[in-house]
Each structure stands twice: as C-alpha cells, then as structure tokens.
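Please read the structure below before turning to the comments.
Entry: chain A
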Amino acid sequence: MIDVTLEHVGKLFGTVKGVDDVHIQIKPGEFFTFLGPSGCGKTTTLRMIAGFYIPSSGRILFGNREVTGLPPHKRNTGMVFQNYALFPHLTVFENIAFGLQVRKKSKAEIKEKVEQAQRLVHLEGYGSRRIDQLSGGQQQRVALARALVIEPQILLLDEPLSNLDAKLREETRLEIKRLQLELGITTIYVTHDQSEAMSMSDRIMVMQGGVVQQIGSPQDIYNKPVNRFVASFIGETNLWEGTVERVEDGEAYVRLTPDTVIRGYCRNASSGNVIRPGSRITVSVRPERIREADAGSADETNTVQGDVVISEFTGVSMNYITETGFGPLKAMFLGQGHNLKASGDRVFLIIPKESVYFLNDGRE
Partner candidate 1 sequence: SGGGASVQPAEKPAEKPAEKPADPPKPAEAKKLVIYTARDKTVVDEIVPKFKEQNPGVEVEVLTMGAQQVLERVRGEKANPQGDFWWGGTQSMFMTAADEDLLAAYKPTFAGTVPAQYKDGKDRWYGEMLLPEVIMYNPQMLKKEDAPKDWDDLLDPKYKGKILIRGVLASGTMRTIYSAMIFRQGAGDPAKGYEWLKKLDVNTKEYTQDPTNLYLKMARQEGSLSLWNLQDIMIQKETKNQPFDFIYPASGAPILVDGVGIIKGSKNEEIAKKFYEFLFEPKLRSELAEKLFQIPTRSDISKDTLPAWLKGIELKPMELDWATMAAKEKEWMDYWDQNIKGKGAK
Partner candidate 2 sequence: MKTPLEPAAPPVNRWTLLTSSRYFIYVLVAPLFLVLLAYVVFPFFQTFVDSFRIQGQFSMQNYAKFFSLKHSANLEALWTSVYISVISVITCAIVGVTMAFLLERYEFPGRKMLTVLAMVPMALPPLIGVLSFTFLYSESGIIPRTLKLWFDLEQVPFSLKGFWGVIMVHTFTMYTYFYMTASTAIKGLDPSLEEAAASLGAGRLYVWRRVILPMLTPAMVASSLLVFMISMASYTAPLIFGIDRTMTMQIYLSRTNGSLDMAATQSTILSIVSILFLLLMRWYQGLRSYQNASKGVSIHRTEVKSALGKYTAMALSTLGVTILLLPILVLVLISFSVDGTWTYQILPPEYTTRHYVELFTDSKTWRPIANSFEMSAIATLGNVLFGVAAAYAMVRLKFKGKFLLDLLIMLPWALPGTVVAVNLISAFSEPSVFSFNQVLIGTFWILPMAYFVRHLPLVFRSTSATLMQMDSSVEEAARNLGATWWYSFRRVVFPMALSGILAGTLLAFVQGIGEFVSSILLFTSRTSPISVEIFQRMYAFDFGTACAYGVLQIVLIVIVLFVTRKMTGGNAGTAI
C-alpha cells in the first residue's frame, strides 16, 4: 500500500505540450482512473509515473520517497502498455514469467504463478505459443498477465482491455478489481470506456489537452461536472443555453427560446456558478433521465415535444435524437415496455426537474 503523488508535473516534447501541471495525490490502495479524449496526455502521465519520461517540471513521490529521476526498474510498478510491448522472442509462458525471473523466484513458484495468471486471462494451454501466433486480444491478455503476475506495489494499466470482448472484459475487470482489493495495490487505470471507469474507480481524473479538468468520485463527475467539457465527455448529455428568467423557491426558470422555459433546482449547479435572473447559463440534462410523456399529460412541467430524427437500437436501450424548437434532444429508454419510434414520429418528452443541471455558460 503506497500512495503516489504528482506535484505540478508537466512534460514538454520539444515545443509540444504533452501534459501540463498535473497535481494529484493518489491514496494507498486506491483505484484511480485517468479519463480523457485521445491525445490528452494520459499515457504521458502514466509513463512519467513508471519512469520512462522524466518530467520537464514538478516532482513525483511514491509515499514519501521522491522518485522523479529513479530508473524504471527500481520503482516496482507493473505496467500494461497501450501497445502491449510483448517480447516477440519469448513464448507466452516466458513473457509472463519474465518479471518473476527478474525477482529470482524458484522454478516451481514461477510455474505455479504463471499458470495461475494464464488461467486468469483464459490463456491456459497457450504457454508455448509464440507471440506472433496469437490474436490481438490474446496478446493484450498476455500483456495484462505479465503485469499482474508480479503483484507490484503500483499497477499502471494503459487501456488494458481495449481489445477484449465485453464478456471477457467484464470478467477481467472484476479480476483486476479483486486483486487490487486483496493485495491493496495502488492502481492507476487508463481507459476510454466510461462505464468501465465509472464502475471500477474510486476516483477519476478527467483531462483534456494535457490539462486536468476535474478530479472526483465517479458519481461526482457524472452528476456534478465542473464544466461543459466534463459534462459532455462523461456520458451523453443534452446541453442547451438559455437565460435565467426568475428564481423562485430555489427553482430557476431558464428560457431557452421564446417558447420554451426549463425549470430546475438552483442547488443542481456546478460549483461557483451563481444563478441570478438575467444570467446566461447552460442547461445539462442526461438523455437517460428523460421520460416519455403520456399522450395526455402534455402540459406537465418541462414537457417538450420533438420529432424523431434518428432512432438507434443498442440492445439494452433505444436511443433517439429528436429535433425540438430549442435544438436537438437526445433521449434514451430501456428497451423494456417501450414501443419503438421511427424517424419522423412526434414524441412528447418530460425533462424531470430534479434532472436539470446548471453549468456556467461559455466555460468549455
């Protein structure tokens, strides 16, 4: 159990800014996730923690020990590389065993542990295969097993499940989580899969363009995004701009168009966001919060009408994009009991008051 601290860490590639002023403290045994669009600096940050890049500025500490310039092999981190970085000249078994051999474990122990790791990633019987005889997903699993088997103090996972199918991904995810809890490994995880991030992480750091946007628990980030970027990046959301018309009983009335006013609670606002009549504001509503109105109740609070433009079936749910008077509106319904709408259908939708969230306008 060790904590990892990044103090105002930055990294320049020549003149290109990879990461800028990352300042985080990851708690011992925490499961911490880096989330952000492609190219935002996740891998770069991870590589600095692993010791492959020396930060251009700032310090990195493991516990109280400064490791900023410590060579990678002295850090006792296990890393799954985004590009796998498997040893092509070694077999699957030898790849997984590598870290154990470095640690001078006995033959018998190595054999046992490697086989256990192979089972974990469902590669039993692949021990003597060469790396170039594996499928992409199998390679990724070898990379994962290789990092897990050494039970490092700090586990750095760079999109370790991106090439696995949902089933296996879920299983492996649980397994990683179990290991992490059991051994108290501090885990730093990079993923582009939000639901993965949401369900596994203790905390999430959202980055964009090398800059940290928000750090918080999954629920925080989802429900209380600090800005438009986070709101729209984490999960789907509808964003409309409007002007606060009045504030009554802790409820704000926001006019989006001359015809449309949306009501929501003032307390549902990003921090530092003061809701005053007349101020421009952004309204955020998650698609899955939107309900279908019964044909009769067309005049309930926040009921809007729209025309279906795109309807999409995803298995679990139906997604619609509708065109309303105040812009496009995405809505999402579980398949259950819902009768499919087709493109062109008119629908009435309710935006529940408690699901309306206010963001500062213009902040991106």
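As a convention for this text, a contact is a pair of C-beta atoms (placed from the backbone, for glycine too) under 8 Å apart; a residue touches a chain by one contact, two chains touch by 3 or more; residues count from 1.
Criterion applied: all candidates are chains of the complex that A comes from, given by their letters.
The model shown is predicted, which means the values in this text are computed figures rather than measured ones.
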Neighbour of chain A by the touch rule, complex-wide, chosen among 1 or 2: 2
Of chain A, residues touching candidate 2 in the complex: 13, 50-54, 71-73, 75-79, 81-90, 98-99, 101-103, 130-132, 136, 139, 146-147, 150, 156
